[in-house]
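Removed: one protein chain of the complex. Kept in place: all other protein chains.
Presenting chain A:
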Amino acid sequence: MDVIQWQRQHRDHQASMFREGFLDDQFIQLQKLQDETSPDFVIEVITMFFADSENLINNMKQALEQTPVDFRQVDAHVHQYKGSSASVGAARVKNVCVTFRNFCDAQNLEGCARCLQQLQHEYSLLKSNLQHLFGLQQQIQAAGGSIPTIE
């Protein structure tokens, strides 16, 4: 496959991530922060986000397994995750966090458990989609091309 085809795949995949709501405008803001002085900025930020995500989701899970459940503690983890997902443009993850916080406020354990499951699902989808996107990026760079960006 040549550079032009890799670039087309990259463009199409990124566009579909926006269309399906995985990403929002904040991801474009992240891309604008990347330049020759910080060429791997987006991957560095997203890698950090992946580590944070796994840590926070695990914390939420443990907090929900306590007896009794400390909903303020659960909410603290969800609040943090809402912030970091918003910062990287992970729209669907952020939206689940919003719903999750409402269930924490209502001290609704069943609702919280459902949200946790949804969060794990959305994070897993986002991660695999972003990893595919970065894989395409690597192919483009290996072939000497430039990464297409959405304006």
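One rule holds in what follows: a contact is a pair of C-beta atoms (placed from the backbone, for glycine too) under 8 Å apart; a residue touches a chain by one contact, two chains touch by 3 or more; residues count from 1.
Here, contacts and distances are computed from a predicted model.
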(request) Out of "Response regulatory domain-containing protein", "Replication factor A protein 3", "Histone-fold-containing protein" or "Transmembrane channel-like protein", flag the one the UniProt entry gives for the chain missing from this complex. (result) "Response regulatory domain-containing protein"
(message) Can you tell me which of A:Asn59, A:Gln73 or A:Ser87 touches the chain that was removed from the display?
(response) A:Ser87
(message) Going by the contact rule already stated, which one of A:Trp6, A:Phe22 or A:Phe49 would touch the omitted chain in the full complex?
(response) A:Phe49
(message) For the chain left out of this view, which of A:His13, A:His79 or A:His132 touches it?
(response) A:His79
(request) Please give every residue of chain A in contact with the chain that is not shown. (result) 26, 29-30, 32-33, 35, 38, 41, 44-45, 48-49, 52, 76, 79-80, 82-84, 86-89
